[in-house]
Every structure is written in C-alpha cells, then in structure tokens.
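Got a structure for you, written out below as structure tokens; questions coming shortly.
Apart from one protein chain that is not included, each protein chain of the complex appears where it belongs.
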Amino acid sequence: MKTDKLSFRTENKEGLTVIHLSGELDLEVASQMRTAMEPLVELTDRKLVLNMRDLKYIDSTGIGILIGIVKARHSRQAPFAVEDVSDHIRKLFDMTGISRFLASAH
Amino acid sequence: MKTDKLSFRTENKEGLTVIHLSGELDLEVASQMRTAMEPLVELTDRKLVLNMRDLKYIDSTGIGILIGIVKARHSRQAPFAVEDVSDHIRKLFDMTGISRFLASAH
Amino acid sequence: MSRNNIQGKVEDENSMAIDNNVKLTVPALPEFVDLVRLTLFGLATKLKFSFEEIEDMKVAVSEACNNAVLHAYEGADGHIEVEFAWAEEDELRITVRDQGVNDSSPELTRKSTLHGKSIEEIQSGGLGLYLMQALMDHVEMNIENGTAVTLIKRRSAAERV
Partner (left out) sequence: MSRNNIQGKVEDENSMAIDNNVKLTVPALPEFVDLVRLTLFGLATKLKFSFEEIEDMKVAVSEACNNAVLHAYEGADGHIEVEFAWAEEDELRITVRDQGVNDSSPELTRKSTLHGKSIEEIQSGGLGLYLMQALMDHVEMNIENGTAVTLIKRRSAAERV
C-alpha cells in the first residue's frame, strides 16, 4: 500500500514482522494506517515491530493509533515494539507517556 | 558572499570568470545580486559567464538584472554568456526574448 | 451530510455547490513572496498539477506579488492577499489582491518583449504582465480599491487521474 504521504514496507524475518513507515502519519492518513495495521495485529505468533527511521511526522492522531495497537497486542498477549525512533518523535513519546508501552525492539 | 537564498561561487579560469549561482534569484535578493555583479562587469579583459546549474528560480526581476549585465558588457565590448540553463529557465528566456543576447558560453 | 473533497466540489440536495479555496495574506514586502510560492507549491501538488505547470504558476504568481510589493503601496505598509480557488479538479484560479494605488490601465493588451529589438533598445522592466499572460491560460486585472490580478491555469489532460 502506498500513497504520496505515508507508505509501508514489510520485512518478514524469523518470528518477526517489521513494518517500515515512511512519510507523515497525520489525520489525513489515519484511517489508511489503521486499515494497514489491522491484519498485522492479528498475527499473534510473530513479534510486530514498527520501524520509524523514515517517519518524518507524527502527532496525537498517530500516537492514538499506536495506543490502539499497544492495547490490541497486549490483550492478545503478543509482542509489539517500535525501533529507530528519531529524537523529536522520542520526545513526543516521552511527553505523552506512551514510551513505557513501546518496548524497545531488540 | 552568501545568504540562505542566493549564493555565488567564483571560478577563475584563463581569460574567463565563471560565477556559479545557486538558490533563488527573486526580488528579495535583487540588490544583493546587482551588488555582486557590479565589479565583475568591469573586468573587461575577461569573458564573464553565469553558470545556472543550481539556480532554482528566476523571474522578471532576475531577467531584468541580466538585461542590465548584457547592456553593460556590450557597451564595454566585453563578452558575457550564461551556461547550464535548466529547461524551465530556458523557456522563460525564450519567451521574453532575452535568449538572443545570452551567447552560449563555449 | 456533505463534505468538500480536495478533488473538487460536492453538491448535495440542501446546499449550493461552493468552491474550495485557500487564502494566504502576507505583508507586501519582497521577503514574503517566496512564502506565497511555497503555499502554491503545496496546494498545486495536492491538486496533481505537473512539475512544469507548478513552475509556470510560481513565476506568474510571483510577478503579480512583485508588482504589489513594488507599485501598490508607494513605500507605506500594506498586505497582499492571495486566494487559490478551484471548483473543478483541473482548473486553479489564483487571485492576487492589494489595496494600493494603480494608475495603469486594466486593459491587458499583449505586452511587449525583447523580441525584434536591438541590444541598444532593450530595457530592464515591463516583463511581468507579459510573463503572467504567457505562462497562464487566462489573466485578468481589475483595478478598484487596489489591484486584483486573476490568474487561471488548467491542468493538462495528461496529468488528469
């Protein structure tokens, strides 16, 4: 799936699915992001990782989506993490308090 | 001389001065451009060339400055040319009719 | 419930179709013209105009803004308002307005260029209105409590999606 604004690249590893996000995760692409993540959240036998190296922008809309994923994976007892988070996005995660729930990936 | 918007790099060759423009040449930097070109226009024993490879924007303000240089060099019987002109800028030069006066550089 | 979509107007039973529009107001100073270009770039990209069409519009809109900066306010403070409007997805109408003084004629006869002139005859200046006309599909100038220049660009067929 790919738009100009936000795109996803999937990397399948042993017991692990890494989704590389690139672009901007804002209100305009929120439903596209939710749709893309829905089936992945159900893969409970694999760890799910969001790689944020090329994510240029996120705000409370995106953080809200992450909270949804955190809760869905927790209730399914399946692991979830983010990796390669930029300093600016890390700051937003720390401010809002979501960092605690985004176990480091490795 | 260097601002964020328009910068100049001078390359001195045998009998030739090449000024590499980069950035945007618009109304905001017009007087800066005129100031930078004034002494160069007087070097009548050398050919003067403006390299436009990294020039991202020009409009009638910049074309007006080029007309001034064309006339000043002509009245001093000194050669002047532009080189590495992008398709878009070439189109503006052709539309306005200044192309004829900007002998190709080599 | 009806929502305007970026691709064009949506009509429903209860409301008249309205144009989509974006407006930007900046001080009439040289250093703000590139902000107009930046906003134009962002919007025209959304509307799927081609790179070349966007470059053409950037120059035409800057020419109109330069004129407002240089001629309208005679050194006093003033603003430029740029309105971008589109009803159909393939036509962008840009109006550049100032509240300044304009003693020129609003009749846009085809302006002269450097073509056919000798090097002694050519002069700096006077190319702005010509470039607006050459780069856009339609140009109008309205002088009344200031100047309003309307610039229309149609997206080429090849770019339509």
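In order of appearance the chains are A, B and C, and numbering begins at 1 in each one.
Note that in this section a contact is a pair of C-beta atoms (placed from the backbone, for glycine too) under 8 Å apart; a residue touches a chain by one contact, two chains touch by 3 or more.
Note that the structure is a prediction, hence the values are computed from the model and not measured.
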item	value
Chains still shown that are in contact with the chain withheld from the display	A, C
Of A:Arg9, A:Arg53 or A:Lys71, the residue in touch with the unshown chain	A:Lys71
Residues of subunit C in contact with the chain not shown	1-6, 15, 18, 20-27, 29, 31-32, 34-35, 38-39, 42-43, 46, 75-77
In subunit A, positions touching the absent partner	5, 24, 26-28, 30, 57, 59-61, 63-65, 67-68, 70-71, 74, 88, 92, 95-98, 100-101
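The criterion applied here is as follows: only the chains that are shown with their structure count from here on.
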item	value
Remotest chain, subunit C as reference, centres from CA atoms	A
Subunit B and subunit C: spacing of chain centres that average the CA atoms, whole Å	27
Distance from the mean Cα position of subunit B to that of subunit A, given in whole angstrom	50
Whole-Å separation of chain centres (CA-atom averages), subunit A against subunit C	41
